[in-house]
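A single protein chain has been omitted from the complex, and every remaining protein chain is retained in its original position.
Each chain gets a letter, A and B, in the order it is written, and its residues are counted from 1.
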Amino acid sequence: MSDVTKGPASEPRASGLPETPRLVLTLALAGLLSGLAIVGIYRFTLPVIRANQARALQAAVFEVLPGAERMQRAVWRDGELLAAPGEATGGDAEAAVYAGYKADGTLVGYAIPAAGAGYQDTIRLIYGYDPATRRIVGMVVLESRETPGLGDRIFKDPDFVAQWRDLAVEPPLELVKGGATEPNQVDAITGATISSRSVVKIIRSANAEWLDRLPAADAAPALVEDAAPASGEQRGGPVPGGRLE
Amino acid sequence: MGQLVGIFIGAMLVNNFTLAYFLGLCPFFGVTGRLVTAFRLGLANIFVMLITSLAAWLLETFVLVHAPYLRLIAFIVVIASTVQFVEMFIKKVSPALFRALGIFLPLITTNCAILALALFQTSRAYGLVQGLVFAFGAGCGLTLALVLMAGLREEAELSDVPSLIRGTAMNLLVAGLLSLAFMGFAGLFGASS
Partner (left out) sequence: MSAAGTGPGSGREPSQLYAELIKGVWKENPIFVQVLGMCPALAVTNTALNGVAMGTATLFVLACSSLLISLLRNLIPKQVRISTFIIVIATFVTVADFTLQAVAPAVHRELGAFISLIVVNCLILGRQEAFASKHPVHLAVADAIGMGAGFTLALTSLGSLREILGKGSLFGFPLFGDSFQPWVIMILPPGGFLMLGMMLLAFAWFKEKRQKALLRLDEEAA
């Protein structure tokens, strides 16, 4: 093996190229190879990541809509709720909800994703709404960075979570302390008032946006038969940097 | 306006980049021997953060929506270039400051706080003004943490601290207490994220 003792202090001038183009060339080449590698790994892992996301979404939707066995994405367009099964949405996606159906195609309800500021960071959740009874029938926190042991009880405290199985939406949801007495009241978690309030605020604001748009079973978007049961596409796909989806 | 105040206070105090998010620890432990140096580094960071915020927003809005998987590498290249420019700028404008900051100026590139700023700003989908306010708040928070730490360390040098604790262990314990104190800002101005 030849004695390669050139340290970084001595520049390899033997290549014959003048300095600046060589520097630029090196960087450009590095950038190009890097870009190719990144695109490659992105393409390679995309199917698995999408499948993971779809599965997680489906699990969440079925959790907040008890009895649902099929689901389908729906969007609000031109004043109408339209079925948008498995539509790939790039970049700025339109807001979507997920309609849950029984195996025979009867509507169970809508799973509405929502997000907003919590105590520590953004909270992302999804909740189920039954237009027939006009009640919230379930809530699952998808992502949160709330204080462990306190704020994270919005998904760990079984009593708090259980309240979301049956809540009236009119009058608008109200956070109370010390026990709920009305059907629209949510009992706050002791020691985690701000996190509890954030959850209520997020859902109230999502209610204000969506409830009027969601028709009952007779006017609901029909289940498109060839839609795969796990047809929830997340917008934009996976990205480095932890972009919230 | 209220939201902007909330973002600023949130970034500076409630979710202080150093004491709550553990970002920018290299300068925090490395450059806080002297108060004056720490303060100047903080200012340099604020400057870099503002420019990075702007650049990140531009990149994200016009380029990265089409290729989100290139986000990380694009941001880091932008940051490295920004720091390079700031370095040249400071060298020209104030050679004394340049010498005082020394090696720590290029180290701003590897200051996780700058990259994290770009990433957080993007994932929270801040607009241009929100992003700049966020960057300013984060930079101020970083400077605040640096200055507090430097002040405490300068004091400790004159105090009777057991030799066993001196050094990194003491700095960490002091940082822990500072972090604990900053937790008291939670919920200020309704600020969270």
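Just so it is clear, a residue touches a chain if its C-beta (ideal position, glycine included) is under 8 Å from a C-beta of that chain, and two chains touch if they have at least 3 such contacts.
Being a predicted model, the structure only gives us computed values, none of them experimental.
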item	value
Contact partner of the left-out chain, one of B:38, B:116 or B:133	B:116
Of B:4, B:26 or B:54, the residue in touch with the unshown chain	B:26
Sole residue of A:30, A:103, A:208 or A:224 that reaches the chain not shown, by the stated touch rule	A:30
Chain B residues that touch the omitted chain in the full complex	19-26, 29-30, 69, 72-73, 76-77, 80, 106-107, 109-112, 114-116, 119-120, 123, 164-165, 167-173, 175-177, 179-180, 183
In chain A, positions touching the absent partner	1-9, 11-12, 19, 22-23, 26-27, 30-31, 33-34, 37-38, 41-42, 44-45, 48-49, 52-53, 56, 143, 147-150, 238, 240-242
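Note that only the chains that are shown with their structure count from here on.
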item	value
List of chain A residues in touch with chain B within their complex	31, 34-35, 38-39, 42, 91-92, 117-122, 194, 198, 236-244
Residue ranges of chain B in contact with chain A within the complex	15, 65-66, 68-73, 75, 77, 119, 122-124, 186-187, 192-193
